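Left out: one protein chain. Kept in place: all the others.
Each chain carries a letter (A and B) given by its place in the written order, and its residues are counted from 1.
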Amino acid sequence: MRLRLTPRDTSYFDLFAASAVHLVTGANLLAEMLGADRATRKELNKRMAEAEHAADDATHTIMRRLNQTFVTPFDRDDIYDLASSLDDCMDHMDEASDLMVLYKVDELPARVSDQVQVLQRAAELTAEAMPKLRSMESLQEYWVEINRLENQADKSHRKLIAQMFDEIADPIHLMKLKEIVEKLEDAADAFEKVANTVETIALKES
Amino acid sequence: MRLRLTPRDTSYFDLFAASAVHLVTGANLLAEMLGADRATRKELNKRMAEAEHAADDATHTIMRRLNQTFVTPFDRDDIYDLASSLDDCMDHMDEASDLMVLYKVDELPARVSDQVQVLQRAAELTAEAMPKLRSMESLQEYWVEINRLENQADKSHRKLIAQMFDEIADPIHLMKLKEIVEKLEDAADAFEKVANTVETIALKES
Partner (left out) sequence: MRLRLTPRDTSYFDLFAASAVHLVTGANLLAEMLGADRATRKELNKRMAEAEHAADDATHTIMRRLNQTFVTPFDRDDIYDLASSLDDCMDHMDEASDLMVLYKVDELPARVSDQVQVLQRAAELTAEAMPKLRSMESLQEYWVEINRLENQADKSHRKLIAQMFDEIADPIHLMKLKEIVEKLEDAADAFEKVANTVETIALKES
């Protein structure tokens, strides 16, 4: 246990919590997009861009504070990693959303909605976990569950890719779908990275 | 403001400036390659490889010094990040150049020259900014302008990708072009990373 020379700066916790709330918005927008028609998707994609901007602002606020303050509630590097990986979750979801619109892909394979459900669940768990960084209590369940989800997502992703290569004969269509599906997988990986960083922080504090 | 126990080691500034000059060379070579025939492209690609080696040497010199000295003009991690991201700019431009030759792509879509112009402008701005790290003065314009350029490049990149998927029927040709265009986009992202690192350094010093 490390010495604390000053009271902890609590505002980082609020900023992380705010950042994670945008992830819930983003994952829910992705879920809505799956069943939507092209025009609605465009509309939802705009709202995704807004959520991404809001998340970006939260990240910048964290980074600016980090660069200008001396005392931080936990390791500077861990704060940096946590902010970056939360930002990555949003970026990958936003990129997936962009590609759905850009590539004018109408129908997505059924398994894609499994991927998006994992992202929704991961986002909710992350949003619930962030406020707990203050007390460092009951965080273990969170990172264990995220790791379980990510393993499941990984298996599902691999099956989906194999299925797409078996079933889709048009190479250009395959290229489009593959890229979207991979961005969703990147988002799932980024949620795992967030959970690993939280685990690192909790271990150092224990 | 941090205490300075010794005079600043100025040579880092010279090394960063030298590194950025290679980026100007690289971006200009890319611009020349666009309109060139296959044989000339091969020649230009060799000169790109030389520029990449020179930039690589500059990076190694910075890293070696960083590992062997105790006092640095600003945060070790920021020096490391700045050297790495300057190196990434060059690597991505070099990769794009390599692919143009390797894939024997004769004609590139018109918008690719917009991408390369952004890289030329970003390289010039970066080369102008590096010597200013010494005084930390008037750097804000630089990072604001790079961010503006990168946003513009990003939009242009997205339009280009959409257009390529609409217009190119040959999937193998599409794969080739897409990879080249993405390397150019990676280079633009790397220039933004350089600017963000400079912003971080300037904020810490202010």
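One rule holds in what follows: a contact is a pair of C-beta atoms (placed from the backbone, for glycine too) under 8 Å apart; a residue touches a chain by one contact, two chains touch by 3 or more.
Given the structure is predicted, the values throughout are model-derived calculations rather than measurements.
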Option from A:Ala31, A:Ala49, A:Met136 or A:Leu174 whose C-beta touches the chain left out: A:Leu174
Of B:Glu32, B:Asp57 or B:Asp98, the residue in touch with the unshown chain: B:Asp98
Residue among B:Leu34, B:Met136 or B:Met175 that touches the chain left out of view: B:Met175
Positions on chain B where the hidden chain makes contact: 63-64, 67-68, 98, 102-103, 171-172, 175-176
Contacts of chain A with the absent chain, listed as residue ranges: 158, 161-162, 165, 169, 171, 174-175, 178, 200, 203-204
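Operating definition for what follows: only the chains that are shown with their structure count from here on.
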Relative orientation of copies chain A and chain B, as a Cα rotation angle in degrees, nearest 5: 120
